[in-house]
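A selection of the complex's chains, in situ.
As written, the chains take the letters A, B and C, and residue 1 is the first residue of each chain.
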Amino acid sequence: MKIKVIVTLKNGVLDPQGKAIQQTLNGMGFANVENVRQGKFFDININEKDETKAKSKVEEMCKKLLANLVIEDFKIL
Amino acid sequence: MKSSVIIFPGSNCDRDMDVALKKFGFQNKMVWHNDDKLPNSDLIVLPGGFSYGDYLRCGSIAGKSKIIKSVIEFAKSGGLVLGICNGFQILTETGLLPGVLQQNKNIDFICKNVFIKINNKDNKYFKNIEKDILELHIAHNEGNYFCSNDELKNLEDNNQIAASYCNEKGDCNEKINPNGAIKNIAGIFNKEKNILGMMPHPERMIDKYLSGEDGTIFFKNLISNLKS
Amino acid sequence: MKVNEKVAIDHGLKKDEFKKICVLLKRVPNITELAIFSAMWNEHCSYKSSRKHLKNLHTKGKKVIQGPGENAGIIDIDDGDAIVFKIESHNHPSFIEPYQGAATGVGGIMRDVFTMGARPIANLNSIHFGSPQHKKTKNLLRGVVKGIGGYGNCIGVPTIAGQTCFDESYNGNILVNAMTLGLVNKNKIFYSKAAGIDKPVIYVGSKTGRDGIHGASMASAVFDDQIEEKKPTVQVGDPFTEKLLLEACLELMADDSIISIQDMGAAGLTSSSVEMASKGKLGIELNLNKVPCREENMTPYEIMLSESQERMLIILNNGKEKKAKKIFDKWGLDFSVIGKTTNSKNIEIFYDEKKFADIPIDLLAENAPLYDRKWKKIKLPQKLKFNKDEFKSLNLDDCLKKILSNQNVCDKQWIWEQYDHTVMGDTIQKPGGDAGVVRVHGTEKAVAASVDSSSSYCYSHPLTGGKQVVCESWRNLISVGSEPIAITNCLNFGNPENEKNMGEFIQCVEGITEASKYLNFPVVSGNVSFYNETKNKGIKPTPTIGGVGLIKNYKNMITMDLKKAGNNVLVIGKTEGHLDQSIFAKEILNEKKGPPPEINLFNEKNNGETILKLIKEKLIESCHDVSLGGILIALSKMCIKGKKGIKINPLKSLINKFEYFFSEDQGRYIIEVNNDNIKNVYKILKDNSVHFDELGIVNDNLVEFDEELNLSVEILNEENKTWLNNYMKN
């Protein structure tokens, strides 16, 4: 079973990469881009048929490794 | 004095640190990340480099390695743990130090000399150090220290900010901040001041033919503090 | 899939070549065999257009342990130490995907070096981009620099020098040349030559995927339509795995388990296995079911052609498998026995117990095509006659500022600050000087290295250009106080089937050969990159020379920054006033014609050797060679680096002052000498019949010349630093 996760920076945490991308987009003529935030996306293939179980495992992975909860939030899709 | 340098897959300043420690009188041992026991040591060093390629987040995967449990135990019992660059990142990822190291503000890797001001000399690392301002070298992509306002207040209240980026004269301002770190933070302690994480590399500055010699001051002072 | 002429052509083979294959093999090859032929017979592996001419290179010398023909060249630096080095191009991939292209270029050259048992100790790079105004240039530059840094920094090898050039001829074809130096014990060098029968053939490193399988010639006839989706032609680098592979290989090399070892570079498993067998005059048998694969259902065809990175092929002594496996397990790398050496002299490929290929090795290697391509000689252009009256409207200030901020002269700090240049703790001269210098760890010795090219000179007259690059490399090494030992070369050219391009190639090689022979500066390794062209427009001929020199005691190294007010500054070598092809002619006079400056090899050698003597006798304080931009530019850089000024003496030379300050005559250096040593220096210069001019006296801050020049070093620094920073900011 494949589970997808998105990890994003918490509100208020500086995102240098996002900022640089926004500026580049503006410079390329996309003037109305006001803000860009970059996050991570994970596609996890887990050998588990039960969706609830799989998702709860992935939640554990997020808390233990995939996200740094000091600055990041995660969302299982 | 006995020191141990931990080698993670992808560490690349482990040898440099070994050379520096030995040069200033430590009996140093190299410890493999997969070992489960630390040798008897007065100082544990987590060296710089790219443990696990800096994949996911710098230091995150090394923070899960086998040896880390013993390092945490050692630190909690008051042992001296020094993390340089990637070592600092590992210390924050394991929670031994607060905050995180984010990507540099200009999103570029930076390799150059900087000045840092020592803020707190009431600890084994900087007690009696002969200079307040050291010229050291940085080489990192993620050295932009960040923490919440509450944490920052804690750091300040407990005098945990070890060193801040400054100019030659010791002024700390945004203009000379190389990577965007909050309050120009270059290094921090834990509350008890036995754990130090910092981005600059003293081990690259240990003789006059290199880019500077202030690393010599750091190591000489450290070993003399440990001996006394 | 039936093989016929069309399929062969789709694989990049020529009609005649396909015929030759059928004749040699006495049958039509099957598809896997065809793939193997096409990989081995393409330009990259067979050097079919260049082989004839590369034979003429000067490759011998007292210090040469290994010349061209192995993974990298090796030179002796005494006391049992040797330096392994080579340069490689990764031009096409870097144009398609600048980050990954450049990164895998760095990864590839490092493998070439550690495959020989050497620990990499320094990286260099030479990068050429199109005009700064071209819409792709900025992103390509950013991506390439990030890629080079991304890989080298992660591995932990310092990038100590390089070269960056912008010219519109690279608009559609950038150049990314990466060079690595490694240190090895003379008695512990590993080669790729297989030896012995029934020896296990081992695959180690990353798994094999469908990376980079024959990018350009990927035939629609060979595969169905969906294949495009599955076949990225760009490889992704994994520097972390490479670091593990490096440590694991060096650990295994510590004893005598290995008979021979070869990295899997271009044409992957095919070329590595064929080359090892060919050098040992043996056969080799591979069972592809044993190859660790990353993707499902890979065919023998795909496995043989994959260019997945971070892989090595090793032939072990019998009985060493267990021990070797233990090391690779420790480092978390794949390890698999995939075959053995045989006495068949054929390469035999098995998969699912069926034979997929059976080809005599010599047909792939020695019998590969060899072409004597048609070429056109390029004549020396007429020397221009400049109208000196025009110079009257110019002023020195403006010319100096304009040239200092020229894209090819300006400071490249923005680039090299993104490279870790101090890791390993032995970098004693960082980028920005004439050559990078690293100490040989734990000894008094140091090694200097530099990369150079000059496409405008080579374009104008390839023969002179070829000589010039070798001389420039030699000068850069001398300028830091090292004794030049040997070079590696990366020959970047257009289409060899075009007579003019082929002429450029042949004459550049001739020039390189002449200079390297005269200077006793042999070529020990190198690489040819042809077909650098888009829409029939080729790049300017760009041979890149990587030079390596030795400093016996690193305490005697010299840098270019001016040291002390009151010291004397001299120009060594004669200034004739050659402006054709100079930056001044191009930037200020807008004149692009004329011949490059002449090379006088006698003076070159005499001047260089005399400078080295002065350095060895500790008579000079700083030294810098005069290159692009001429005397005033070289001098300004010395001022900027040393944060000092200079009062320039009234000119004694008869030529016009613009010619004096901006001409690009060759074989010149600027040196700084203190008052105590000056008499001695004069004597040595006179004894050696070396021409010199007394240029001026170092002062605290101002660069002054009569009434005409009065600039603070801060202003010069600004002019020199701003262009690239601003360019990359916007």
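As a convention for this text, a contact is a pair of C-beta atoms (placed from the backbone, for glycine too) under 8 Å apart; a residue touches a chain by one contact, two chains touch by 3 or more.
Predicted model, so just to flag it, every value in this text is computed and none were measured.
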Self-check item: Subunit counts for every protein chain kind in the full complex
Solution: A x2, B x1, C x1
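Methods note: only the chains that are shown with their structure count from here on.
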Practice problem: Just give me the whole-number Å value for how far the CA centre of chain B lies from that of chain C. | Solution: 36
Exercise. Just give me the whole-number Å value for how far the CA centre of chain A lies from that of chain C.
Key: 40
Self-check item: Intercentroid distance (Cα basis), chain B paired with chain A, Å
Solution: 29
Quiz prompt | Residues of chain C whose C-beta touches two or more other chains | solution = none
Exercise. Find every residue in chain A that makes contact with two or more other chains and list them.
Key: none
Practice problem: Enumerate the contact residues on chain B facing chain A in the complex. | Solution: 56-57, 60-61, 64, 92-93, 98-100, 102-107, 144, 146-148, 180
Self-check item: Residue ranges of chain A in contact with chain B within the complex
Solution: 13-14, 16-17, 20, 64-66, 68, 70-71
Self-check item: Residue ranges of chain B in contact with chain C within the complex
Solution: 9-10, 12-13, 15-16, 19-20, 49-50, 52-55, 108-112, 137, 139, 141, 201, 203-204, 206, 209-211
